[in-house]
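Questions regarding the structure given below will be posed in turn.
Every protein chain of the complex appears in place save one, which is left out.
Up next, chain A:
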């Protein structure tokens, strides 16, 4: 049902055109999620709701994987670029100075406890 389908019309599209199609679909789901969140006044970011909707659409076969694969892989491969404009905003928190060390320690505690619990629990629950 999914995967590359060279026989289909969309499967024969040149890669850049399929990228445009994919980006259009992904942006459409982001817009749909944002609209739902606004109308229903949900306390969620629209794009996360869009992610859930796309997952459902893929599972139901409404959206085919090969329509969006190229665009999704492209965006995810350069995901680190997309929030650089936000992380540069750290410039406004440079004055916090030594407090940063404390913030890093808090995060380290969260990481060690969270990953420790997840790892030990998952190791017990693995079936194979």
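Basically, a contact is a pair of C-beta atoms (placed from the backbone, for glycine too) under 8 Å apart; a residue touches a chain by one contact, two chains touch by 3 or more; residues count from 1.
Everything that follows uses one rule, which is that contacts and distances are computed from a predicted model.
> Leaving aside the chains on screen, match the unshown one to its UniProt name from "Cytochrome c peroxidase", "Protein TolQ", "LrgB-like protein" or "Formyltransferase/hydrolase complex Fhc subunit B".
Its record in UniProt gives the absent chain the protein name "LrgB-like protein".
> Using the touch rule from the top, list residues of chain A that touch the missing partner.
Its contact residues with the unshown chain are 23, 26-27, 29-31, 33-34, 42-48, 50-52, 54-55, 58-59, 65, 68-69, 71-73, 75-76, 78-94, 99, 102-104, 106-123, 125-128.
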